[in-house]
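Just passing along the structure, written as structure tokens.
One chain of protein is taken out of this complex; the other chains stay put.
So, subunit A:
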Amino acid sequence: MPHRTFLWFILPSLTAMILFIALPIVSVVIQSLHVEHEQVLVTVENCGPFGCTEETRVDRAATEALREAQPLGRFNGLGTYLDRRHLATAEVAEAWRSSETMGQFWGRLMNLPFYKALAFTLAYTFIVTPLVLVLGLAIALGVNGLPRLMRGPTIFFSLLPMIVTPLIGSLVLFWMIDADGVIGATLARLFDDPNLSLKASPTLTWITIFVYGVWHSAPFAFIVFYAGLQTVPEETLEAAMIDGANRWERIRYVVIPHLMPLAVFITLMQLMDNFRVFEPIVGFQAQASATSLSYIIYSDLRGDVQQFGSAAATSVLTILGVAILLAPVLVRTWRDFNRKRA
């Protein structure tokens, strides 16, 4: 295709991508480099149903004048990125200096909100993603082995966790693991410990969210693998059978290599999705035990004062995180592509 035609061909989607993806990211980056103006404070008398008090408030006229002069806010450079709520360079250096053991350093690091969220986010990503791949493949192979008549209904039921809205799915599970819920009560009876609570202990909360994540995403891997299974060449499988390969060997040496590109695709999607884990934390009200990068962005933007600069900095760090995570997979795909072309 001539370059000119190609350009016209992708122009609509390119425009949309620039408008709705590139420009917002640029605006977030700019926002993350700025902080609010200095607020001019004055003390005034406030009166209400409960009497009068002397309280501080923002002198609006003076603050407005500052804002007019610099509509973007004060330029802060990377200051927001380095403060305690993000990379916390000063606090990390201090913790490194004053800690005697690695354990102590780790404890102090986990006391900083960004690293605490990063730890959960990475743990979630690297535990849920492989489990989703393995489970998805297992379900796909299982369903593929079923008689044709039963496949339709089985596929429908296997897809249900993905169809259910994430928030609803996590809420349902949240109620089930309540001390009075069907899972919570059963576990308490099983372990003979009336105080066992999946919501109280951070470790159990993490495990619960991991289980939820696998439950929610496995159908995606399953349906992709199942589609791939329909294209496995019959001749190769028959040849393997004639060579005396058992079922496991056929899966290991024929099916899995054939499905490898799909596995890469699912890994890519899952890494991206899982790194942005958010809904289960809200659904399980787990913020006491588990926070993710997306959750701290959400928390910055809620409440009486919206903290855009801080949220923007965390967003940029999240984008960088996704880029770093995806880099190895993308490099590999790029090499494969070049090799095939050569």
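As a working rule, a contact is a pair of C-beta atoms (placed from the backbone, for glycine too) under 8 Å apart; a residue touches a chain by one contact, two chains touch by 3 or more; residues count from 1.
Following the convention adopted for this analysis, contacts and distances are computed from a predicted model.
Undergrad: I want to check something: the complex is missing a chain, and I'd like its UniProt protein name from "Hydrogenase 4 subunit B", "Aspartyl/glutamyl-tRNA(Asn/Gln) amidotransferase subunit C", "Extracellular solute-binding protein" or "RNA polymerase sigma-70 factor (ECF subfamily)".
TA: "Extracellular solute-binding protein"
Undergrad: Among A:Ser27, A:Thr56, A:Gln104 or A:Thr165, which one touches the chain that has been omitted from the display?
TA: Of all options in A:Ser27, A:Thr56, A:Gln104 or A:Thr165, contact with the hidden chain holds for A:Thr56.
Undergrad: Among A:Leu41, A:Leu72 or A:Ile207, exactly one should touch the missing chain; which is it?
TA: Missing-chain contact among the listed residues: A:Leu41.
Undergrad: Considering the whole complex rather than only what is displayed, give the residues of subunit A touching the chain that is not shown.
TA: Counting over the whole complex, subunit A touches the hidden chain at residues 35-39, 41, 43-51, 53, 55-58, 60, 63-64, 74, 76, 80, 83-85, 91, 111, 113, 178-179, 194-195, 197, 199-200, 202, 284-289, 299, 301-307, 309-310.
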